[in-house]
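All protein chains but one are shown in place.
Up next is chain A:
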Amino acid sequence: MWETIVKSTPEIVGAGIKYSIPLALISFVIAMVIAVATALARTTEPKGSGVAKSCFKVLRWIISFYIWLFRSTPLLVQLFIVFFGLPSVGIQLDAFTAGIITFSLNTGAYCSESVRGAIISIPKSQWEAAYAIGMSYPQVLFRIIFPQAMRVAIPPLSNSFIGLVKDTSLASSITILEMFTVSQQIAAKNYEPMLMYCMVAVYYAVFCSILSIGQYYLEKYTSRYIVNGG
């Protein structure tokens, strides 16, 4: 048994480093950009002329539709539509790109809600106190609101990230040679499915545990100002 484990580890971990981790990392970064942008669009009151306001309204409607769409359909189905479905309307994507696009949009939809919740959990008086000392909108956002909202957003965002890491195993269904695909291939050759799938499960667990530890320290750091007494 040990021999099998030692022999297959480089292949499985290699697939993780080459595909699973990049898939998760790149998708999460893009998802965060989507999440913050859409959350801001949904929490900011537009000012100015009627035309600008109407455009904003349409934009918000599109965002709400996007979030609804990706949260109410299965991720596996989304992957199939992007990779196997889009070519029939002339959009041909390689598997990795299709994976990144789908994972980013899917995770972005969930994270958008987390970020929005975190932003609206910061009292309006914090915005006012920051505006009152002459800060601009970006300054208020980056110096006053985000640092406080982070504390609220980190637990749900960590959940999404860890979920994403595990969900990258679904990429096996669109021909990406990530960890789970590779373990399937090895199992087909050495007839040890139990061992192979348990092994790959352990590797996923290791990745996710590292993230959980990171979450613990991030939470500690972003809560450093919540101190008792004094």
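Basically, a contact is a pair of C-beta atoms (placed from the backbone, for glycine too) under 8 Å apart; a residue touches a chain by one contact, two chains touch by 3 or more; residues count from 1.
Here is the rule we go by: contacts and distances are computed from a predicted model.
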### Query
With one chain of the assembly withheld, which option in "Amino acid ABC transporter ATP-binding protein", "Dimethylamine corrinoid protein", "Ger(X)C family germination protein" or "Tryptophan synthase alpha chain" matches that chain's UniProt protein name?
"Amino acid ABC transporter ATP-binding protein"
### Task
Could you tell which one of A:74, A:147, A:193 or A:214 touches the chain left off the display?
A:147
### Query
Of the residues listed, A:9, A:121, A:136 or A:190, which one is in contact with the missing chain?
A:136
### Footprint left on chain A by the chain that the document does not show
48, 123, 125-126, 128-136, 139, 143-144, 147-148, 225-227, 229-230
